[in-house]
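A protein chain is absent from this complex, but the other protein chains hold their places.
Showing chain A:
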């Protein structure tokens, strides 16, 4: 009797528990769904804001405005046909440095007098003999020159050394004169040259004003009056 009575109570409790469990699951699902929807709403709101901001940026940076700035300040212009290159090779030719002799390994030509070479006995003693002979006649640096397209002009090379003092000497008086002049003018500027020119101007002014220049100041005076 008693077991049967409890049995029904237990079964009723089980049913209630199951129903409650189901309800809790459903509640959980609903709350998850709600939070998902909230996220969706926020996404939509953000998208709306993005759209608004994009519209604003687009309006502020409209092409007509950019064009106006370009015409006034930036001044960019369309590239010319010459500014387009065919490929990497043509681009490289544009940035290639100026042709000049390689510094590390220059092609060095020796230009010792023929007579000296004839006296040299053999090639075996090369290292010692030329040194001795060249030292005797002239320094090595003078006999060697770097190969280049331009012809080395020996007399021209000799001349500058002679002419340098001359140019220096001519330059010096110029500099001296230039140096003295400012001193003079600095002291004399406010006094001597200007009064002279002013006097000249004053002397010529009446003639010029008679010719019609004076008509300009007059209206100005009348305006200020």
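The definition used in the following text is that contacts are C-beta pairs under 8 Å (C-beta built on N, C-alpha and C of every residue); 3 or more make two chains touch, one makes a residue touch a chain; residues count from 1.
Note that in this section contacts and distances are computed from a predicted model.
This figure omits one chain of the complex; the name its UniProt record holds, of "F0F1 ATP synthase subunit epsilon", "Penicillin-binding protein 2", "ABC transporter permease" or "Xanthine dehydrogenase family protein subunit M", is "Penicillin-binding protein 2".
Interface residues of chain A facing the missing partner chain: 23, 26-27, 30, 33-34, 37, 40-41, 44-45, 47-48, 51-52, 54-55, 58-59, 62-64, 67, 78-82, 84.
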